[in-house]
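With one protein chain held back, the other chains of the complex are shown just where they sit.
Let's turn to chain A:
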Amino acid sequence: MRITGQAVKRLLPVTVFCGFLLAGCGREDLSVLRPQGPAAESSFGLMKLSISIMIVVLLIVFSIAAYVIIRFRRKAGQNEIPEQIEGSFKLEVLWTVIPLILVIVLAIPTVKAVFAAGDDHANDKDAIKVKVTGHQYWWEFEYTDYGITTAQDLIIPAGKDIAFELTTTDVLHSFWVPSLSGKMDTNPDGTTNRFSFSAPNEGVYRGKCAELCGPSHGFMEFKVKSVSEEAFQEWLGKMKAPVAVLPEDPALAEKFRAQCLSCHAVGDQNDIGRGPNLTGIGSRESVAGILLNDETGVEGASVEENLKTWLRDPESVKPGNRMPNPKDLGLSDTEIDGIAEYLANYKLD
């Protein structure tokens, strides 16, 4: 088998090259190819194993194909009838057995990883329990042990296992933070899913919804913010402080209470959960999950700008979302700007 010999020799540099290529692919906070936590590492390990095996297979097939196409091309004047070979028992057994072996090589670590991924840490005292609820088109995060709820930004302590319980109030969604872990669907009650991951390094990771859930499915993003243990405790403390901060102007505060708090909550005010909880929204990574807060304006705009964009016309930011247009709720442009300013300054740090 001269050809396979060649293939093996060529294989080494190709795998190394592919390794580099893959490692350089995509953003660190987003790419599956640059895993930032054990769960994503485990998937990535299997991906590397399977792609290596598959590249070997491809090289063999491509080399044989190239060889026969060149070598057995019909030449001018070639007219004798080629020998009509029925097949070859030996060869056919060979290419039954070799794939079978390759499959077994892949199947064993796969099965191991499947069971490891099934470990959901739901009964682990050290794990942080978070109930994730998908809504068209936003994410709600409830810390069941602490009695607090937030939205769009999931704050977690670095290195700790987070035990998730996933559900949805409307259609199916899928909870996915590519650089930290594979995805898991949010099903309605009765088939609640559990899984777990951790983020050893502090940082902000991009999360996505991966199951078609309506027009703004592509905009149903969120952020996972991995912070130090102290920062996490401090954040918990502030979230738990019962008093809500309301606009200073009493008239505006009344408007806010009447129109906005019928769906949203801030601090101890209202707890219906029809819209995202707004406590401390000024310190979040994004508005509506996709308007990135960035004072420098490189990758987005300031919180206040983003809030204004959203409040002036939510429909144009996220088509089909379920928040009424504030103008239809009777808010004037100045009131909208006032609320945007108030929310932008409602920070936890």
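We adopt the following convention: a residue touches a chain if its C-beta (ideal position, glycine included) is under 8 Å from a C-beta of that chain, and two chains touch if they have at least 3 such contacts; residues count from 1.
Here is the rule we use: contacts and distances are computed from a predicted model.
*Asks:* Pick, from "Succinate dehydrogenase", "Rieske 2Fe-2S domain-containing protein", "Cytochrome c oxidase subunit 1" or "ABC transporter permease subunit", the protein name that UniProt gives for the chain of this complex that is not shown.
*Replies:* The UniProt record for the chain left out of view names it "Cytochrome c oxidase subunit 1".
*Asks:* Tell me which of A:Gly26, A:Gly159, A:Pro200 or A:Pro314 is the one touching the absent chain.
*Replies:* A:Gly26
*Asks:* Touch as defined at the start, partner being the missing chain; which of A:Leu172, A:Val204, A:Ala231 or A:Leu329 qualifies?
*Replies:* A:Leu172
*Asks:* One chain isn't shown here. Among A:Leu212, A:Ala258 or A:Ile272, which residue touches it?
*Replies:* Candidates A:Leu212, A:Ala258 or A:Ile272; residue touching the omitted chain: A:Leu212.
*Asks:* Please identify, in ascending order, the residues of chain A that touch the omitted chain?
*Replies:* Contacting residues on chain A, toward the hidden partner: 22, 25-27, 30-33, 40, 42-44, 46-47, 50-51, 53-54, 57-58, 61-62, 64-65, 68-69, 72-75, 78, 81-88, 91-92, 95-96, 98-100, 102-103, 106-107, 110-111, 113-118, 136, 166, 170-172, 174, 176, 178-179, 181-185, 187-191, 193, 206, 208-218, 221, 290, 292, 299, 319-320.
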